[in-house]
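Here the complex is missing a single protein chain, while all its other protein chains stay put.
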Amino acid sequence: MSLTARRSPTPRGLRRRRLRGQIGWTLSGLSVLLVAFPLIDLLAVIVEKGLRALSPTLFTQVTNGISGGLWNAIQGTLLLVVGALVFAVPIGVLSGIYVAEWPRSRFAGLVRFVADVMTGIPSVVLGYFGYITMVIGLGWQFSLLAGAITLALMVIPYIARTTELAMLNIGHDIREAGSALGLSQGTVIFRVVLPGALSGVLSGIMLAVAISVGETAPLIYTAGWSNYAWNGSLVHAPVGYLTYVIWTFINQPFASAHALAFAAALLVIALVLLVNAITRTLLQRR
Amino acid sequence: MKNSRLILIASLSLAAASAQAAKVSLLETGSTLLYPLFNLWVPVYTHLHPNVQITTQGTGSGTGIAEAISGVAQIGASDAYMSDAQIKQNPNIVNIPLAISAQNINYNIPGLNKIHLKLNGPVLAGIYGGQITRWNDPKIAKLNPGVKLPAHKIIPIHRTDGSGDTFIFSQYLSFSTPSWNNQVGYGTTISWPAVQGGLGAEGNPGMVQASQQNPYSVAYIGVSFTKQADQAGLGTAMIENRAGRFLLPSATTIGAAAAQLVNKTPVDERISLVFAPGASSYPIINYEYAIINKNQASPAVAQALRAFLTWALSRQGGNAPRFLNAVHFIALPTRIAQLSSKQIAEIH
Partner (left out) sequence: MKFPRVQTVLTVIAAVIPLALLAILLFLGSYAWPAIRFNGLGFLFKLTWNLGNLYANPVTVAGQVVPRGAQYGILVFIAGTLLSSAIALLLAVPLSIGIAVFLTEAVGGTLRELLSFVVELLAGVPSVVYGLWGYAVLIPLVAHQIGPFLRSALGFLPVFAGSVGSGYGLLTAGLVLALMVVPIIASTLRDALLHVPIPLKEGAYALGATHHEVVREVMLPAVRSNLVAASILGLGRALGETMAVLMVSGGALNYLPHNIYSPVTTMAAFILSQLDSALTDPTGMAVRSLAEIAVVLFLISLLVNLVARLLIWQTERRSRVAHG
């Protein structure tokens, strides 16, 4: 082994090796700082500028030109997230269960593989797909449904994979015990295994929520943008969302628009943090 | 807990929806130059007419035209009029000028930003084409006798996103400089000649920021951003018009250029105002258009559109100085406003 060849018995050699080790530890500590510092600065900038723009009316009023509130964007973001989950949770969770429970089937292998690969598809490509097929092709125009389905396409693979992992964490003995009791396969999966894996499954769903809250590129050409609160229609009416405000309003020649952009950034960050915190609690309870 | 909150949100939205049943919703999308003006208009107008909802989006002129054609938006905002080929494909779409905009040519030369350097089309085409590379080039010196020009390399900055600003700037170069017209031409995104040291920037804020941070740069920036350019300490160039005079953009010079082309404006109002004749005409101005489908989905929508656009044109409404001055736009000449009114009346 190469270690022995380089081993030097003299104290000088040992000192040099210790020094090398110290340099190594310093460098790795430095990498942590190098990455932590921008994050702290990012949070500080967003919180500082965002707080200055924050007011109660932000949550009650809709965007009025380049001022007003963000209620339409907050509501739209929530609606898009809920809309995406409506499609993504059943498909994602059930696919994940399928892949976990029939791991040896060739089709399950394909599903798992494609899901992994799909997490790598750039979100702007999905947005373009949504624009061509739903906004134009199906004539839905900029709409909640087009935005929500595009987001769902993005997060289904994540939910499927986390569900699979959570299901696999439940030992085989539990499944066998269920079968021994004469329970049907479906009962074992949905009444015995799934409840045990619930916190893992939920953390996957929370990850999907965090992703949906923060996305911009797939929504610009599917959800559009609206200055108003949702009018209840799924198609033919655009919806607002927070990330649009960040992206568009920072490009306006008015200070009030910039303030809204930073306020929206603060809200997005706060939402993501909240979701992260919920996920951690979920996982710790397990 | 979470469920009950969702139900609450849903029921609130439904209640809001039924209360708004009689309302008409309009979607405006397109030009990022017009976007600030629409954002100033809409709160005032919807306050006066609470039965109308208007959403504004700054997506770019191309999107504005495309979404007006596809029916996604009722108002497409555009800095450029539609081409003949587009009109042939979509005979129901009309181009209605709402106001007049212009463009500044800004530069950042330490020590010279307080004076107004003189530039013309061929010189700008030379700079953006890579033939004129230094500020003390004889061609620039000839336009600015007595000015001590630095020997520094010029950094031309252009927009990289599709933009109406690129459209009218490249039109100015094309109309004033035949070689530019032959080699590059004009459009919202053009094939910029590769210039060593040249920069691209995203949006007008990006243009202001890039020219501020790069001494010896030159940039074309929409008049809505005049305040930002001034705050950044940039110089504003005097630009040579067709009559050979060097002018700054102002209400007078922009108005003069528009007046020159009033009689040439056809009934469909598709015309370029760039490089207008006349001694006091500022050369880089344009109509800001609303792109509208004459055949709307319902009479209520058509009625709401006509009412809003009519208000937007009126000197007491959208063309009042309180709106236009904030973005440095100019009101439409009376005859043009009349042509626009005629086109508005065709919306059904």
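Read from first to last, the chains carry the letters A and B; within each, the first residue is number 1.
Heads up, the rule we're going with is that a contact is a pair of C-beta atoms (placed from the backbone, for glycine too) under 8 Å apart; a residue touches a chain by one contact, two chains touch by 3 or more.
This one's a predicted model, so the numbers in the text were calculated from it and none came from an experiment.
Q: Which of these touches the unseen chain: A:L144, A:A166, A:I220 or A:A257?
A: Among A:L144, A:A166, A:I220 or A:A257, only A:I220 touches the chain that is not shown.
Q: Among B:G197, B:G233, B:P277 or B:P321, which one is in touch with the chain left out?
A: B:G197
Q: Specify the residue from the set A:A53, A:I66, A:A84 or A:I97 that touches the hidden chain.
A: A:I97
Q: Out of B:G60, B:G222, B:G255 or B:P283, point to the residue that touches the absent chain in the complete complex.
A: B:G60
Q: What residues on chain B make contact with the chain left out of this view?
A: The missing chain touches chain B at positions 59-63, 65-66, 80, 83-86, 89, 155, 157, 160-162, 185-202, 206, 209-210, 213-214.
Q: List the chain A residues touching the unshown chain?
A: With respect to the unshown chain, the touching residues of chain A are 1-4, 7, 17-18, 20-22, 24-25, 27-32, 34-36, 38-39, 41-42, 45-46, 49, 90-91, 94-95, 97-99, 101-102, 107-108, 110-111, 113-129, 132-133, 137, 153, 156-157, 160, 184-186, 189, 210, 213-217, 220-221, 243, 246-247, 250, 261-262, 265, 268-269, 272-273, 275-276, 280.
Everything below uses one rule, namely that only the chains that are shown with their structure count from here on.
Q: Nearest whole angstrom, what separates the Cα centre of chain A from the Cα centre of chain B?
A: About 38 Å separates the centre of chain A from that of chain B.
Q: In the complex of these two chains, what residues of chain A are touching chain B?
A: For this pair, the touching residues of chain A are 64-68, 75, 78, 82, 135-136, 141-142, 220, 224-233, 237-238, 248, 250-254, 257.
Q: Once bound in the complex, which stretches of chain B touch chain A?
A: 6, 9, 13-14, 16-17, 20, 25, 27, 29, 32, 35-36, 38-43, 53-59, 70-72, 203-206, 224-225, 227-228, 327
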